[in-house]
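Up next, subunit A:
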Amino acid sequence: MTSSLKISANDLSLTFQTNDGPVHALSDVNLDIHEGDFVSFIGPSGCGKTTFLRVIADLEQPTGGSITVNGVSPQEARLARAYGYVFQAAGLYPWRNIGGNIKLPLEIMGFSKSEQQQRVTRVLEMVDLAGFENKFPWQLSGGMQQRASIARALAFDADILLMDEPFGALDEIVRDHLNEQLLELWAKTNKTIGFVTHSIPEAVFLSTKIVVMSPRPGRVTDVIDSPLPKGRPLEIRDTPEFLEVAQRVREGLRAGHSYD
Partner candidate 1 sequence: MRSVFPVLTVLAVIVGLWWAAVAPMNIRPALDIAERSGVAVVPEGSVTRRDVSVWRLMLDNRESIAIGYQLDRPRLPTPSQVGEEFWKTTGEMVAKGRAFSKRSLLYHSWITLRSTFWGFLLGTTFGILGAVAIVYSRVTDMSLMPWAIVSQTIPIVALAPMIIVLSNQVGIDGRGVPKAIISAYLCYFPVLVSMVKGLRSPTASELDLLKTYNASGGQSFWKLRLPASVPYLFAALKVGVAAALVGTIVGELPTGAISGLGARILIGDQFGTPLAIWSALFAAAILAGILVTLIDLIQRAVLPRMGFRT
Partner candidate 2 sequence: ADDVTLQLKWVTQAQFAGYYVALENGFYEEEDLNVTILPGGPDIAPTQVLAGGGADVTVEWMPAALAAREKGLPMVNIAQPFKSSGMMLTCRKDAGVESTDDLAGKTLGVWFFGNEFPFLSWMSQLGLSTDGGEDGVEVLKQGFNVDPILNGQAACVSTMTYNEYWQVIDAGLTPEELTTFKYEDQGVATLEDGLYALEENLADPAFEDKMVRFVRASMRGWKWAEENPDDAALIVLDYDETGAQTEGHQTRMMGEIAKLTAGSNGALDPADYERTVASLLAGDSDPVITSAPEGAWTHAITDAALN
């Protein structure tokens, strides 16, 4: 953990004003994320995972505390195009083919046509979708769509990748496969990744740091630095180290959970 500080939240709070009164989506969150970290956020529904990611990406304004990204405010970081954001559903535009979808951010950021094409080819290879450039999203399976959406986030050189339950809708086998690919990609690019998930094994398998959150009000209840090595075969999930981390996460979760 000698790498530089990427994201730093200090006593961060966010309260939504709703008709039924205020909702404390985040309260007093303190968290440091370093360059190259793979941070998973896990916690029951409504604990503020999405909200926290959105605050990082300047899609939501905190109501208390402070947060810096790359040493500046989230807004400045967004204007500097620091973020690649992957939403739960692939969120590809149906009227653009896969290539067009990946070009979208590139067009907006004013890359030249030839540069756009180069990058599309490169990232499609990266996510194993070479040859699908001219297909439309609905012609692809859910897993492939999700990979295309990751490719879109990779196409420009955002150095922070934020992923909000990107694999939530996929079945376990496809998910395993994408998890492996994601780790590979992360190893290749050394991006900083923030990753929301509901699945304990997924969180443990992927992350260098697991943030366990709990709702009402949304807060961080545990931050677990994973002792697992960087290179991780799927089989690592049957090792005692893995199970131990998983157990700790599960306990953290159970503690903060309520049923209604």
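The definition used in the following text is that a contact is a pair of C-beta atoms (placed from the backbone, for glycine too) under 8 Å apart; a residue touches a chain by one contact, two chains touch by 3 or more; residues count from 1.
Candidates were picked such that all candidates are chains of the complex that A comes from, given by their letters.
Predicted model only: the values in this text are computed from it and were never measured.
Undergrad: Just give the number of the candidate touching subunit A here, out of 1 or 2, all from the same complex.
TA: Here, the candidate touching subunit A is 1.
Undergrad: What residues on subunit A touch candidate 1, complex-wise?
TA: Subunit A residues touching candidate 1: 54, 57-59, 78-79, 81, 83-85, 87-89, 91, 93-97, 104-105, 107-109, 136-138, 156.
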